[in-house]
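The complex appears here without one of its protein chains, the remainder shown in place.
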Amino acid sequence: MRSSGWESLTGRQPALFALILLVLSVAINLIVQPNMFARETLNSNMRVFLPIILMAVGQAIVILGGGIDISVGGIASIVNAVLATRVGLDGSPGDMWTYVLVSLLIGLLAGGINGFFISYLRLQPIITTYATSFLYGGFALYVLPNPGGGIPGDIAGLYRSSTPFGLPLAFYVIAIVLLLWWYLRSTRYGNFLYAVGGRAQAAYETAVPVNWVQFSTYVVSGLMAALSGVAITMLSGSGNADIGSPMTLNSITAVVIGGNALSGGMGGVAGPVMGAITLGIIQNIISFADINTWWETFVRATIIVVALAAPGLVNLFRRRLL
Amino acid sequence: MKRVSISPPVAALLLAVVLFALSGLLPNGFGSDMDVARAQATNIVRLAVFLGVIAAGQTLVIISGGEGIDLSAGAVVTLTAILTYIIVNGADVRVLPALLVALAVGGLVGLINGIGITFLRVSPFVMTLGMAGVVTGAIIVITHGSVTGKVAPIMTRLIARPLSPSLQIPNAILIWILFGILMWLLLERTTFGRNLFAIGVNRVTAKLSGVNVTGMNLLTYSLAGALAGFGGFLLVGNTGVVHLQLGQPFLFPSIAAVAVGGTLLSGGKGSYWGTMAGAITLTLITSLLTTMQMPESVRQMVLGGTLLILISIYGRQRALRQ
Partner (left out) sequence: MAESLSARNIVKRYGGVVALSDGNLDVHAREVVALIGANGSGKSTMSKVINGVVVLDGGQLLLDGKPVHFPSPQAAKNAGISTVFQELSLIPQMTVAENIWLTREPLNGFGVVDRKAVKTRTEELLALFEGTYKTTLHPDSPIVSLPPDERQIIEILKAISFDPWLIILDEATASLDNRQVQRLFDLVAKWKEQGKAIVFVSHRMEEIFRIADTYTVLRNGRTVGAGSIKDINEQQLIKLMIEKESVLGFLRGEAKSGEKIEKEVSLEVQNLTSSALRDVSFRVHKGELLGIGGLQGQGQYHLLHSLFGDIPYVGTVKLFHKEVRFKHPREAMRGGFALVPGDRAREGLLYIRSILDNMLLPSWRRYGMPLKVSTARKDAAQTGLSLNLKMAGLDAPVSSLSGGNAQKVVIGKWLMRNPQVLLLDDPTKGVDVGSKAEFYSLLTGLSEQGKTILFYSSDDEELIGLCDRVLVMYDGMIRTELSGTTLTKTNLIAASLGATQPHGEVA
């Protein structure tokens, strides 16, 4: 079978598609928001995008390993609820950092639970994490039954307005995450991840520790979801146990428009990061595009569905052409 | 080597009976008086009707396999309930048109799901979750946040009340039994039903045996959407009022009900009787939690935990090492 130019191109450079989309959306955004590269605007945009970027990175790693994690929103919600109730609006920085640490442990634990059920009990990833998303979401609601509480304003301010060397804080976070990913990718673990996501049976026959690798992807995803929860709490400054639930689908969408195959084993993390930014910019454009408020949810949701269907559309179109 | 085994629907019903009996021991449970107990039991079954009807479409898509699931069901229920409410607006003559609109709108949403899943190869979970957002957006567009309308007297009479005062069974339950018989006919006594099980087990075999797999998929998702629409119609007839979150609480239980009823979440095996039993069991659990004054958060966690336990029992995938 002959592979077309496009196929080999996207095969080798899955992030290319994401890059094109990103450039396109930035261009459109520039039209509606000419000052988007001004320091203040850039920072205010990036701090909004960061939570979903972090979550998308975790989601991308799970999906690369052949799974999916529906519970990420629930994990972020727990973190938000814990921070908002334990630290409080007048808590000390010491409390804050202690509970950030606790949050990360919660993320690891929640991811570990997912991983245990999926890799060791061999349950289907989608339905398992859907079930745990209710466990985690319910737990967040248990901790914080009604919206309220929050974190001290000056700590939230630290997140919102820090621009070391003139660049938004988010840039540094993204840079660290990408560096860590590139390190991980170049270790044996990186190869294992692609092998397990590509063909788990073949990986198993080659003595790749398949169960362990699958387990680890959920732990990583739990950790990233917790980080995302910390970020969104610092962004909003307040507590709401439902804060994470809309983020799950966005994280998956970011991975899909980032050029990764939902079936696993193809793509990377840079693509999903760009995908998450693109998604954020699209939302930006919608809110600037003077759309009737009542139509906003509909338009946003439709764009997400179209984005999710985009790879399928491209394929369908290509099949017709050939 | 025959093992003694209880079929899952029977097991689910037994569980419901045992729970109901045990609930008599609770301080503010369902009481030990036989009349009170019977009234309570009737009431629980009546409440289970709506979950049961909404879970009917879910049963079909789950049986159809390919990770089939319909996460848009909750939003569709809300939308069609609101449409019914607006269209009927208190007039008996507009009930039938409203029912047709509810079925058509639900069917249309299902058809879009089906197109995305079969032609654009979006995973059912992601596609229907995305469509849930679109439908929610459509609800906001239609209602602008507030709904004016009214159910017609005939609906309340047909759905919420008993046929005659002497027969102490609400019509909803009779409708449900009739509906259950129709569902059984559909699954067991039509070519559609037999082919549905076939594509749920193995789509290659089904295609090579002359089954139009694509058409079956489109039809199944459309039908599931229409059934959710019917659920919305019934629900508003019972409650008499609508709100923007009317259908959402039914979504997760509708999937859990299918699982409790012994339908394989991987597809190809199951029954609507099982789903009916599952709906009763879940409604009972929820009512018990409410009676015990447990908060919403606990209810969520119990539901999530129930599904997790069920898939641990039924939903194992093939082990890597045989």
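Letters A and B mark the chains in the order given here, with residues in each chain numbered from 1 onward.
Convention: a residue touches a chain if its C-beta (ideal position, glycine included) is under 8 Å from a C-beta of that chain, and two chains touch if they have at least 3 such contacts.
Quick caveat, the model's predicted, so the values are computed rather than measured.
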#### Entry: Touching partners, among the displayed chains, of the absent chain
A, B
### Query
Which one touches the absent chain: A:Gly88, A:Gly198 or A:Gly237?
A:Gly198
### Query
Among the options B:Gln40, B:Thr80 or B:Asn195, which residue touches the chain absent from this view?
B:Asn195
#### Entry: Contacting the left-out chain in the complete assembly, out of B:Arg94, B:Arg121 or B:Lys269
B:Lys269
### Query
Of A:Leu22, A:Ile75, A:Ile113 or A:Val208, which residue touches the hidden chain?
A:Val208
### Query
Which residue among B:Val211, B:Leu265, B:Leu289 or B:Leu308 touches the omitted chain?
B:Val211
### Summary
chain A positions in touch with the non-displayed chain are 1, 3, 8, 11-12, 183, 186-188, 190-192, 194-195, 198-199, 202-209, 265-266
#### Entry: Residues of chain B in contact with the chain not shown
185, 188-191, 194-195, 197-198, 201-202, 204-212, 264, 268-269, 321-322
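Following the convention adopted for this analysis, only the chains that are shown with their structure count from here on.
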### Query
If you average the CA atoms of chain A and of chain B, how far apart do the two points sit, in angstrom?
31
### Task
Sort out for me which residues of chain A touch chain B in the complex.
68, 70, 117, 121-124, 126-128, 130-142, 145, 200-201, 204, 210-211, 241, 249, 252-253, 256, 262, 294-302, 304-305, 308-309, 311-313, 315-316
### Query
Can you list the residues on chain B that touch chain A in the complex?
67, 69, 116, 119-123, 125-127, 129-131, 133-134, 136-138, 140-141, 144-145, 252, 255, 265-266, 295-305, 307-308, 311-312, 315-321
